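Sharing a structure below in structure tokens format, with a few things to ask.
Excluded from the complex is one protein chain; the other protein chains are retained at their positions.
A, B and C label the chains in the order they appear, each numbered from 1.
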Amino acid sequence: MDRTSIDWTGAMPAITTPFTASGAVDHDGLAANIRRLMAAGATGFVSAGCTGEFWSLTEKERSAIYKTSASTIGDKGAKIVGAAAITPAAVLEALHAAREAGCDAGLVMPPYFAHLTDREIIRHYELVAADAPLPIMLYNIPGNAGNALTPDIVDVLADLDPVVAIKESSGDWINFHKTLNIASDRIKVFCGPSSTIGVPAMLAGCDGLVDCFPNVWTGCIDMWSLFKDGQIETAWDYQARAQALTDLFVSGGRTLYPATKAAMDHLGYPGGGTPRAPLQPLEGTPLQELLQGLERILGRKSSRGLSRTTTLELEGSTTQWTSVSKDAPQS
Amino acid sequence: MDRTSIDWTGAMPAITTPFTASGAVDHDGLAANIRRLMAAGATGFVSAGCTGEFWSLTEKERSAIYKTSASTIGDKGAKIVGAAAITPAAVLEALHAAREAGCDAGLVMPPYFAHLTDREIIRHYELVAADAPLPIMLYNIPGNAGNALTPDIVDVLADLDPVVAIKESSGDWINFHKTLNIASDRIKVFCGPSSTIGVPAMLAGCDGLVDCFPNVWTGCIDMWSLFKDGQIETAWDYQARAQALTDLFVSGGRTLYPATKAAMDHLGYPGGGTPRAPLQPLEGTPLQELLQGLERILGRKSSRGLSRTTTLELEGSTTQWTSVSKDAPQS
Amino acid sequence: MDRTSIDWTGAMPAITTPFTASGAVDHDGLAANIRRLMAAGATGFVSAGCTGEFWSLTEKERSAIYKTSASTIGDKGAKIVGAAAITPAAVLEALHAAREAGCDAGLVMPPYFAHLTDREIIRHYELVAADAPLPIMLYNIPGNAGNALTPDIVDVLADLDPVVAIKESSGDWINFHKTLNIASDRIKVFCGPSSTIGVPAMLAGCDGLVDCFPNVWTGCIDMWSLFKDGQIETAWDYQARAQALTDLFVSGGRTLYPATKAAMDHLGYPGGGTPRAPLQPLEGTPLQELLQGLERILGRKSSRGLSRTTTLELEGSTTQWTSVSKDAPQS
Partner (left out) sequence: MDRTSIDWTGAMPAITTPFTASGAVDHDGLAANIRRLMAAGATGFVSAGCTGEFWSLTEKERSAIYKTSASTIGDKGAKIVGAAAITPAAVLEALHAAREAGCDAGLVMPPYFAHLTDREIIRHYELVAADAPLPIMLYNIPGNAGNALTPDIVDVLADLDPVVAIKESSGDWINFHKTLNIASDRIKVFCGPSSTIGVPAMLAGCDGLVDCFPNVWTGCIDMWSLFKDGQIETAWDYQARAQALTDLFVSGGRTLYPATKAAMDHLGYPGGGTPRAPLQPLEGTPLQELLQGLERILGRKSSRGLSRTTTLELEGSTTQWTSVSKDAPQS
């Protein structure tokens, strides 16, 4: 198998897992969110991934989510599911459940927590690939997983038979671009954070966008059609707006997923609600500032000025630079 | 003054300072390099900047370089000079020498070495701006200077009267893009490392490219005309090649400026030669691998496969990820 | 409960989980390793923690390990078990299993993988503490968990009733020392990496040492008695030797746990063997260099010269500094 085995393209959101008041998985909300985003142009979905708080789900719950996703999406989009786990055996278990649920592929990150050598990371994927019942989308998310799928590692993994695509979510443009250059002859390359580097990724030839922000703002889906229609200037405007959303969601005592759910609730979208522990619902100042920020960012006609930090507090700040890469020349 | 006060655009190389065998500044080599790059399409130059090893020059030598640059460039390009120093008084001294030499503007980085607050960085530029005899191009190069011109700081500095442009050399795409979005209504924004992010920078609307790589490969000048001519696919191919050059120049016991001079020598270009201490000429394995890499990168017709690390040494490697930005979501 | 509720002190190794040739947990090897280390002076154990590859164990296997540890240790030492998990519910499940197995306490790290705010980390421990059936030893291991128990957070957690101790494994001396200063009035503070900062930690008044290196070298247990006997100079000599072991174990294509098991095998100790995937057994050059390094470090009478990197390769190296803490003065 390779990139020609699949026809995935466009914006495929990573969707939240909503929970009911009693704490159970809210399958109705899940399905409603999928239908809303399909109507907005989504061409596929990743369910039970990071945005879906996979770490808080039992295996049974995860399988049920796989099934709800599959039946809701039907043949109208790619049915990809999060298959994150630390051991090859546990990844395979998730892939089998996904196949049984009628899904198309599994999103497989490298093992997290333990520090691994490049050789161990490759061996992990070899073990998974040998028995995988479904195509695999690689997943590079080093800021959480600790272990990275570097371009050199992806170059090796792209030759494994079930590997057909990658979601490159390092957030580092140069790493994304190297990965695209090295692997797009064999696998489809999707841009992780459409909200920060989606437009250059599309201009460089990526196959699509897979991330969390469409849950809150379908502008991150429109970005793809704007690009395809040649409305590049508007796409850049959307990029600036999405960047402002990103900065808002991960500052001021907020992290991405609780902020996403709080914003969905505020905007009246299905799929939000209370996250599961260890995540906690936003409240107090972080919540108030989120809502003000949403108003500021989504309620205006252009992105002009959005790059500014809301409250410029130069008085008390000391910005010490951490180089992107220790060997990178800045010249 | 503002961005309309100047007509700078295109590729304006930061040029080396060649030295003679006896260690003096080689003004003939300097002029020859300028003429060569003008013939290749350069629209301006930064002399006596980082690439020009400013830290090793006496004030007298620096002034002489300013003069040679100005007279060689004449009215055929922008005559910008490095004016790096730690105190406002020393920056102003350089700017006055530049004006006397007939140059157009000074490139001014924030003070280096000492850790500064944002307020101190802004105050530094206010003190310089108050007495500046020439327009100022801001210079963000935090990997060397330690202190960064963040987008929020640039937003303030863009309102200072003599400030007309910025060379954004953080190497971090998102920082570059935020700076472009926040300041390009008032000042011209030039992309520092054309070799790594030049194409997306041009596509996003930057005003030009200013960096070291044209000294070695005029493809980094051609990138601009390719872009202007709408040959975007070829421009991306050049980008991949320039990225491979970058990786080559700053790995395996090499750093940027000695590698640049060694490559210029090898390619028969004027402007190379021995760098001044503390930089040392390349020799031994680092030199041999540089020359082999040049052959591999510049001697082929397309960039296909160049993203691969030359020698894939996965056996002994452990890639630990350092997040680009601690708050960035990877989703 | 507080630090007076327990009498833990001294060197309490975090032990490996050995596996049989068929891949099952090797309970005999586990018990043999415990007995060997008790004979060497260990005053307690952490089983099924990081060193014990907790991430590769089923719940059933983990409970069985808890039981073997408890029955082997008996009343001759502290019976502490790893209770790592991402949700409070899963942590509590582990603690209940530990209580049932007759263990004394659970080692509880903050949730890993997802980025959490300080408030979410504290809330996690509050939820765990409210129902904990056993005393809790906090566990700060940010290099793996991603989320840190900063001194300020520990200051809050030290007031939760079941919290009686902390294993501070940041590896950063200043963070360790601040934690000791802020919390040792209420909870016992154990030094995580005895192999790198054990001696200053003992001199500063820590309650004991909990880490992986005693599995390979009981000198890390002797360190405690040397200190108690006032043989400080010898203790510093042991520290230098343990630092050299540390450097050896996490360089050259090696990571800590596979290197530990390979070294145990080489030295003829029980408890080694093949790690479980995703970890892979050392082989080839990384293994050969490990064995040579062991000979070099453990086979000599003093630590003199051990700080030197085995092969000084200054030719090809470029050491770029990453500041320990962005705000720390170096003066």
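Methods note: contacts are C-beta pairs under 8 Å (C-beta built on N, C-alpha and C of every residue); 3 or more make two chains touch, one makes a residue touch a chain.
Here the structure is a predicted model, which means the values were calculated and not measured.
When the missing chain is restored to the complex, the residue among B:P111, B:G219 or B:G271 that touches it is B:P111. The omitted chain makes contact with chain B at the following residues, 50, 53, 55-56, 86-89, 110-117, 119-121, 123-124, 127, 143-146, 253-257, 276-280, 318, 320, 322-323, 326-327. Contact residues of chain C toward the unshown chain are 14, 50-51, 115-119, 122, 141-144, 146-148, 150-153, 155-156, 169-174, 177-178, 181-182, 185, 192-193, 195-197, 199-200, 203-205, 211-212, 232, 236, 239-240, 243, 246, 249-251, 256, 303-309, 312, 314-315, 317-331.
As a convention for this text, only the chains that are shown with their structure count from here on.
One inter-chain figure worth recording: chain A and chain C are separated by 34 Å, centre to centre, where each centre is the mean of the chain's CA atoms.
Put simply, the C-alpha centre of chain A and that of chain B have 34 angstrom between them. Each of residues 253-255, 318, 322 in chain C touches at least two other chains.
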